[in-house]
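Only one protein chain is missing from this complex, and each of the others stays in its spot.
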Amino acid sequence: MPEILVALYIFVLSCFIGYWVIWGVTPSLHTPLVALTNAISGIIILGALLATGLQGVGNLAEIFGFFAVLLASINIFGGFLVTQRMLAMFNKKKKK
Amino acid sequence: MPEILVALYIFVLSCFIGYWVIWGVTPSLHTPLVALTNAISGIIILGALLATGLQGVGNLAEIFGFFAVLLASINIFGGFLVTQRMLAMFNKKKKK
Amino acid sequence: MEISANTQAIAYLISAILFIFALKGLTSPASARTGNYYGMAGMLIAVLATLLGGDVQSYGFIIAGVAAGALIGGVLAARVQMTAMPQLVAALHSFVGMAAVLVAVATYLNHAALGTLNSLLMAELSVGIVIGAITFSGSVIAFGKLQGIISGQPVKFKGQHLLNLLLAVVIIGFAVDFAMHETLTSLIIMTILAFLLGFLLIIPIGGADMPVIISMLNSYSGWAAAATGFTLQNNLLIIVGALVGFSGAILSYIMCVAMNRSILHVVFGGFGGDDAAAEVSAAGQAAEKGVKSASVEDAIYWMEDASKVIIVPGYGMAVAQAQHALKDFMELLEERGVEVVFAIHPVAGRMPGHMNVLLAEADIPYDNVKEMNDVNPEFATADVALVVGANDVTNPAAKTDKSSPIYGMPILDVEKAQHVYVIKRSMRPGYSGVENLLYYQDNCSLIFGDAKDVCENLANALKGGAH
Partner (left out) sequence: MEISANTQAIAYLISAILFIFALKGLTSPASARTGNYYGMAGMLIAVLATLLGGDVQSYGFIIAGVAAGALIGGVLAARVQMTAMPQLVAALHSFVGMAAVLVAVATYLNHAALGTLNSLLMAELSVGIVIGAITFSGSVIAFGKLQGIISGQPVKFKGQHLLNLLLAVVIIGFAVDFAMHETLTSLIIMTILAFLLGFLLIIPIGGADMPVIISMLNSYSGWAAAATGFTLQNNLLIIVGALVGFSGAILSYIMCVAMNRSILHVVFGGFGGDDAAAEVSAAGQAAEKGVKSASVEDAIYWMEDASKVIIVPGYGMAVAQAQHALKDFMELLEERGVEVVFAIHPVAGRMPGHMNVLLAEADIPYDNVKEMNDVNPEFATADVALVVGANDVTNPAAKTDKSSPIYGMPILDVEKAQHVYVIKRSMRPGYSGVENLLYYQDNCSLIFGDAKDVCENLANALKGGAH
């Protein structure tokens, strides 16, 4: 199969997974969900890494790539840590 | 990606879908579920078609293929029709 | 008309989507029929896309095979009794298993003729053949036991499991040899041994455990299809295989949980046959208290003016085909203003959802039918619980008697109803072979007789009686 069709297959299957996994999230964790998806959408950093790290191409691409790496990293670190912070609150058990 | 890895990706993603879609089935329809999965596992017929229809290869393969087509067809027709029969019973609404 | 490989790939994707929606349809009875149509459409698209794909060039055998299959499948589907569903399902699984073997062998022959074999391909073929062969012979045995062709007794001998293990190792050995050296003899021996292994794996399992086994084999048949998908580089087969594989696995899991047994215990246990040793303890003591038996009229007396009656159907209702009589009885009660609820235990009967299908067959509206967890709190407010050919799923020993083999299994809280009437033919135990402590409770009486006859009598008593 050509790559674009492979991508299409994977996209379609992932959409089903997205549908089910998100509906499964308990409503009380919807705010952490938003933060977590923020973090994992930082996966765009892969594109940024490739754009920045490629040898022997224009400087402009490298600079664009640098900013992309920066922004995506903020997302990743910010997202995971704030999720962590929120979930830590939830995790405290009833004391009594 | 080589075909085997594509297959692996698709397999893994489908497993997640399988997990969620089956847990979503209401317990009262578990018997129809069994019949329906019987029907769709008749999809093995695709392999049988390819084996049988390939031109210019041994007769033995063709004969094996024929039996495979036969068995898979029994599954497909038997499975879908018996599911249909069962579901038709469920579909009757309360009369009063 | 011939379509390109890309068009074919897109058609396969569409058909995969349709299959997923087909299964998703089973989320509720309302959407289930549409779901089945999606499934049919998906299959049609997949078959057409394959036929038009350019790889298929001779159609004679195919048309013959499909036509014969359609005929046989159609007749089977139209004729089968709802109570014989487990057998039908077992038979159909065996077909998938056999088809997987045949396809793998034919694929081997084709590739050998074209000289395009390689080790990876042969390894994948071996996986497909072995899973397929085990599925086939295992399902055949399961079919035989359910249909009564083979004795349901577990066939056991010393060193059984060791033998199976050994066989598995030998099979893997031949598979490796085949994949590495293309040895045809290895292929043949491997296939034969795999058939043998399927046989040996299932023969020691008691007939009553077949439902779990069937689901397990269902799962295998899915994995066999997925393995074939890997060999043929056909993604649709992989997707469908995974869906079916999970379906079987999850259903086995659900059954095991509802019986409070592990899948290993089912496969290696040999349950429900001979050993009824541990059950003396609490049951033995209770036995001395004696069991009350009652007539149809006694039961009617408490039901005719009740405000709520809960009916608990079980395997005996299926055997006796009492569902239609029950439906009449339900309507007569409802005419008198009695609320009637059917309580379904997840493993009542002999396959998951068994009772639901039978009640639906008798036209009992599914709003009247409730699952265990929903209905259990209602028993305390019911005037009468009428147990029709159910046994294990009502046994309070599962809650109270730690030494009982069914201890820990979730049950229907029948004993909380004000009056309990149990319809069965004798004092014989149910599927698990464990005595039912319920029968020794003060509020419980047994009505001996065939479930269908008794239900008809109940209905007649309600009609006839000049109340």
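Note that the chains take the letters A, B and C in the order they are written out, and that residue 1 is the start of every chain.
Going forward, a residue touches a chain if its C-beta (ideal position, glycine included) is under 8 Å from a C-beta of that chain, and two chains touch if they have at least 3 such contacts.
Being a predicted model, the structure only gives us computed values, none of them experimental.
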If I'm reading the header right, one chain is hidden. Which shown chains does it touch across the whole complex?
A, B
Contacts from chain A to the absent chain lie at residues 3-4, 6-7, 10-11, 14-15, 17-19, 21-55, 57-58, 60-95
Spell out the interface residues on chain B facing the chain that's missing from view.
1-2, 5, 8-9, 12-13, 16
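As a convention for this text, only the chains that are shown with their structure count from here on.
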Name the shape of the chain contact graph, picking from line, ring, star, complete and other.
complete
Based on CA centres, what chain would you say lies at the far end from chain C?
A
Just give me the whole-number Å value for how far the CA centre of chain A lies from that of chain C.
41
Considering chain C alone, which of its residues make contact with at least two other chains?
20, 235, 239
Pull out every residue in chain A that's touching 2 or more other chains.
1, 9, 13, 16
